[in-house]
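Heads up: the structure comes next, in structure tokens.
With one protein chain removed, the remaining protein chains of the complex are shown where they sit.
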Amino acid sequence: MYEVVAFYLFSVLIIGLFLVTVMSKNVLYAMTSLAAGMVLISGFFFILGADFLGVVQLIVYVGAIMALYSFAMMFFDATKDIKEKNTSSALVFVLGGLSALVLVLMFAAPIHSDAIQALYPMHEGVGNAQDVGIVLFTKYLVPFEVAAVMLLVAMIAGIILAGKKMDDSLTEDLSADDEILVQKDEK
Amino acid sequence: MENFVYIALFAPFASSMFAALFGMSPRQTFVGVIASLLLFTSFLASASLAFYVWTTGNIVHVTMMDWISAGDLSIPFGFLVDQVSVTMMTVVTLVSTVVHIYSIGYMDHDKSFNRFFSYLSAFVFSMMILVMSDNFAGLFIGWEGVGVCSWLLIGFWYHKADQSREDNPSISPSWAANEAFIMNRIADLGMLVGLFILYWNTGSLQYDVVFAALPDLSGSVLNAAAIALFIGAMGKSAQFPLHTWLTDAMEGPTPVSALIHAATMVTAGVFLVIRANPLFSVTPEVSFFIAALGTFVAFFAASMALVNRDLKRIIAFSTLSQLGYMFAAAGLGAYWIALFHLAAHAFFKALLFLGAGNVMHAMHDELDIFKMGGLKKAMRGTYIYMGLASLALAGIPFFAGFFSKDAIIETAWNEGTIVLWAILVITAGMTAFYSFRQVFLTFHGKARYDESTLHPHEMYKFVLVAMSPLALLAVVAGFGMGSFEHFITKLLPAYHMSEHTHHIAWLLGLIVLVVAVGGIVLAYKKYGNGLKRDEKCENSFIYKLLANQYYIPQLYEEVITKPYAMLSEHMWKDVDMKIVDTTVDGIAKFLYKSGDGARKMQTGNLSNYLNWMAVGAVLLLVVAAISAMFV
Amino acid sequence: MIGLSHYLIVSAIIFSIGLVGVLRRRNLLMLFFATEVMLNAVNIAFAAISHYYNDLTGQMFAFFIIAIAASEVAVGLGLLIVLYKKYGSLDLDDLASMKG
Amino acid sequence: MLQPINVSMESLNLITLAPMLIAIAGGLIILVLDLINDKLHRSMYVMLTLLVLFVDFGAVLGLNVNERGFFDVMLIDGISIIAQLLIIIGSMIFTPLALTSKRFHEYSYPEFFAMFLFMVAGFQFMVTSDNLILIFVGIETASLALYTLIALHNRSNSYEAAVKYFTMGALAAAFYAMGSAALYALTGSVELYKIAEVMASRLGETSIMITIFGASMLLLVAFAFKLSLFPFHTWAPDVYEGASAPLAGYMSIVPKIAAIVVTIRIFGMYIDLGVEWVRVILLAVAVITMTFANIMALVQDDVKRMLAYSSISHAGFVVAALALSTTEGTTGIFLYYALFMFTNLGAFSMLWISRHKNRRFDKRYDHPYEKFAGFIKIMPVGAVIMAIFMLSLAGVPPFSLFWGKIYIMQAAVNSGYVWLAVVMGLNAAIAAYYYLKLIVYMFLMDPVKDVDTVYYNLSKPLMAVIGMATVVTIAAVFYVQPLVSYLYYMISASGY
Partner (left out) sequence: MDNMLSILVFFPAIAGLLGFVVNKESARAYGITVAAIEFILSIWLWFSFDTSNAGMQFVEMIPLIPDFGIGYYLGVDGISLFIIIMATLMTLIGMISMSITENIKNMIITLLFLEMTMVGVFVSLDAILFYVFWELSLVPMLYIIGAWGGPLRIYASVKFFLYTFMGSLIMLVGMLFVAYVYHNLTGVWSFAITDWYTLVLPVDYQLWLFAAFFVGFAIKVPMFPFHTWLPYAHGQAPTIGSVILAAVLLKMGTYGFVRFSLPMFPDASVLAITPIAIIAIIMIIYTAMVAYAQKDIKQVIAYSSVSHMGIIMLGIFAMNAEGIGGSVFQMLSHGIVSGALFMLVGMIYDRRHTKMMDEFGGLASVMPKYAVIFGIMLMASVGLPLTIGFVGEFLVLLGFYEISPIMTILAGTSIIIGAIYMLALYKKTFFGPVTNEANKVLKDLNATETWSLIPLVAIVIWLGVYPKPVLGPIDNSVKAMLAFMDEKAITVEAKDIIRTAKTKIIIEEVK
């Protein structure tokens, strides 16, 4: 019973918070509601028995990602209201509504089938983290390692892009030849 | 005998080539002389062939080489010397030899003297192919060949500028040349179709094969073939309604008119009908139409000649008229009479033209007979020649024209076509009138030209001498009629007057004679002592109608030439450029424009791109949802 | 009882909310928030399916999605920074020098 | 309690991982080298990258067809090997293009080459797996690296390009994730072979058709974005314009090969399951894409943008072949890309050698058509080579792309889609216009100004690359036969 209550409560809250994220003019509100929504999503995860996922959600999203965003926000000095010429035209909402409708139709269909056998079943009496760990380090070891490379790439990318070296561009820098050519043009 | 065939055929060709070698160099008399000699050689060869055929009755048939062979069609260069062709060959080479010699004198001062001989001989060569060929395709070579040569010769003085029709009814030599060529081409199409019909029905174009196969063919095929071939003949022989080119062709040098537009080329049509007599004799309806058209043209042309003031045009109209006679005869089945008239006419008409050339020469190219008169004294020889030729033309007894024309008129009676007979008789009177009107206006009376500046003089002696064979033949040719009949009817169907006609032949002859003499007398009364102009008559509708050739040239211009040009212009500017090409470009433009339109989608704004993506995604999802419902 | 569909529908709705955000946001930073919303929506779905099928694969997927989201944020913020240095703005409307 | 897991090394079949590991290791080595000595010249890194790729290539060649490895996550089948080979060859052509005579920003980073190798590894992972998770991670690894490489060109256009690509990519990733979720919901699996099995049994349930179709469409959005199909192509022209010419050329080939492989796996599965509807949608999208991109290419003023649109159009062409879902069609795809790779990279390299740092001919564009006016008079050989590339792209025989085109058209005809072949033909005719436009400028017009400065960025390595591309483009007729039989063998061996 509590599950039902929790589900509806979380659902309404999450939807509400994310609506704020999407509609708010203030970055701070948007970000805060995003963070709050994510926290609540981790609540879903706990309800669904994906404890490990819930924790990761909290750490990565609320902890890391939101922190990154906050730093970025400070960098951009975006605490003030952002002037957006939001295209709150009918199109956006029609599209949103339609996609919601179709997706809901899709997922409201009787997808659930008992015939489907779990390939990597959860084990009774074993902690979720343990279960996840075993699958992650056997079957999904390769994706895991690739994800590591991906994070490495992202890290390098972040460092390079935000780095000082990007401030001066060799690409747009006129080398000596170009200057000679410019002079030639002027003649 | 084969060698003679080749000599007769290729001597003119050699002459043409020889003259062409000097075509761009200044006048060289020897070119004319050698050309004339070669032509004379050809004449000699033709004459000996004629003698051979005459005496032995054999015909000579040679095949030189293959020309076209494709599919089942096989056309050789084959030459046939039989009674008909040998007659034509002799006449053609004789007249041309005279004309060549004459031209040495006549073209004396022309800077394109050499070129002229080249063209003239080429023409003779074409004509020889035309008459000698043993198949229709070969005939067609000559047929087109004479067309081109006449184009070259009519347009010989190509450098003359165009004039308005009021100033010069033929506009300019080059215009007249083109007109002649195109008119001929119209008819040639008919001729070609005739060839096609014959080929697909008989499997060959050889005369003997075709004629042998005729009895197996159906009436409609025969009629179609006969009509098609006759259309071809109408063009060459300038029958109504394709007649206008002949008088305009008088823009060419006079020897050309004599050779081409009197003696030879224009008779090609008649020759064709005679040559294809096995075909025409089994198609009585077509033949009758030919006769009727011939009769009509005889009268029609004569009527226009009555009032014309142009010396050469009068003779041209008379040619037209006489061609009508020939067709009348051929159409009525009297092929040999037609051929006989063709030959006789060739002699006196060539003589007439050459005489007219002398007059022009003397009058410095003046052609208006109203501005002549009294040339009798200065040009006695020419006067005699032209008088004789006119007598022959008018059909005065014992001159060549009398025998042949009389026979034609008699035929018309004999066939029971009284209307045709009557018209031909009346035409004979008109012929006499206009021939002598012209003679009197030219030679009799007082001079109407400016005597202070013009001093008419006779042509060179050798020219007059050269003309003498023609004069002689114009006088005596008629006496050969009997033996000619005997000779020619070995090949052509004999034509005999019925008993009844035979009885009253003298009466018929007398009627013609009276009418003809009446015409001469009338002419003498009116013009014997010079020109008496009759304003009232000249302003009458009939006179104007006749003087303007029934307004037919104008009609052609208004109804055919101008609309054609206009239509062409529209076709080009409106249809080709505005519709066809614009459609093509329009498709390209449409694509380009839609590219321009589509370009607007690429706004550069990321938000729009995201919208597009979302639109696409939602659209796909919606489509998925909808189609899922129909599964 | 709450069934799989319930979760999936919530997920779908959140996904659509994210989509609306992506569509209407002109500020890049805010736009990135919206994409996070979408990815989170998918995570809910995976976790729910995983739960109802008693299968761990879904959790794996969600786990990797979180990793991907994190990397994207890193790269995205890096890009934002260079862009901001260059343009002094994060407004998408200022970002349309290439078009056509 | 959990049982201990025993895994034998043989069953892991680690060799299947070797190629990617080589690339990743190469990237790491470069990073380490940079740490040790930051004065090393880019030429060293270029050659190092080439070597790594070379080894990588060898490793791929050594793989056996139809093997699985590492808990069946890795899948080495014919198309995976072919795709990897093509990806590596494409990368090998791309790498030396860094050796320009002028210095450009991105090549001053050793990290550029490391990221490049990581990206190659990402693409390789994408094509060597039928596990949606690994595919996703592969996609993202490659994409994130690619976004960065674009931005590293370091001028405002490149940032704009990178941001556009990135943002739309993020959206596409969301759709991919949602699509995967739907498939997972349907089948309880994220492995395609397993999905196919379960799906086959569930196709009879009409009530879930909407989910089956919808799942495919969600995934289609993601891959249509990667393949730049209408209306998900909007990023392509801007990104190509903003990226450096070699990278733009690279982007028109390698990521698309990777994406098309996954697309073949997913949609080929759908079509093979008998979901004819998916084929119809794919065909429709393909036809619209090629036509639409073509007419937009008509009106471009910049050669690079024109080539961008033409690449979109070519992608449409290829997707049409995919929709046929026959062995010939699939062979056609790879043949087409194999040939397209040399020609298109050649063409982009030609732009690269003519690249100036300032926009000398036009305020807005780097490579306006005017720049190439009278090119024949300035650099005859260059003009001829560029013309050959253009003719090849237009499908004029006997140049390479013609063979790809007729192969695909033949495949369409063989599957009964004659109309598709006709549409392809007509599109080729439209396309000829804009390729021709460049030829017209190069050959038929007079130079605008500064005739001597067009080939500003030329260097010997670039000449070598272009020369090789030219030879391959011209001599296509001689190697198409072995190429086709190899491709056909590999593809039919793995059942596509």
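In this document, chain identifiers A, B, C and D correspond to the written order of the chains, with residue numbering beginning at 1 in each.
One rule holds in what follows: a contact is a pair of C-beta atoms (placed from the backbone, for glycine too) under 8 Å apart; a residue touches a chain by one contact, two chains touch by 3 or more.
None of the values given here were measured: they were computed from a predicted structure.
Note that the undisplayed chain, when the full complex is considered, contacts B, D. Residue in contact with the omitted chain (choice from B:148, B:213, B:552 or B:619): B:148.
Residue in contact with the omitted chain (choice from B:21, B:68, B:418 or B:559): B:68. For the chain missing from the display, the contacting residue among B:419, B:567 or B:629 is B:567, taking the whole complex into account. Within the whole complex, the absent chain has one touching residue among D:274, D:425 or D:495, and that is D:425. Where chain D meets the missing chain, the touching residues are 376, 391, 394-398, 402-403, 406-407, 409-410, 413-414, 418, 421-422, 424-426, 428-429, 432-433, 436-437, 439-440, 443-445, 477-478, 480-481, 484-485, 488.
The missing chain lies against chain B, touching residues 23-24, 65-73, 137, 140-141, 144-145, 148, 151, 155, 158-162, 172-175, 178, 181-182, 185-186, 188-189, 192-193, 195-197, 199-200, 564-565, 567-569, 571-573, 575-576, 580-581, 583-584, 588.
Just so we're on the same page, only the chains that are shown with their structure count from here on.
As a whole-number value, the distance joining the C-alpha centres of chain A and chain B reads 99 Å. Across the assembly, chain D contributes residues 133, 137, 140, 144, 147-148, 151, 163-164, 167, 171, 178, 185, 188-189, 210, 214, 237-238, 299 that each touch 2 or more other chains. Of all residues in chain B, those that touch two or more other chains are 599, 602, 604, 606-607, 610-611, 614-615, 617, 621, 624-625. The part of chain D that touches chain C in the complex is made up of residues 132-133, 136-137, 140, 144, 147-148, 151, 156-157, 159-164, 166-167, 170-171, 173-174, 177-178, 180-181, 184-185, 188-190, 237-238, 241-242, 299-301, 305. By the touch criterion stated above, chain C contacts chain A in their complex at residues 1-21, 23-27, 29-30, 32-34, 36-37, 40, 43-45, 47-48, 50-57, 59-60, 62-64, 66-75, 77-82, 84-85, 90-91, 93.
Contact residues of chain B toward chain A in the complex are 607, 611, 614-615, 617-618, 621-622, 624-625.
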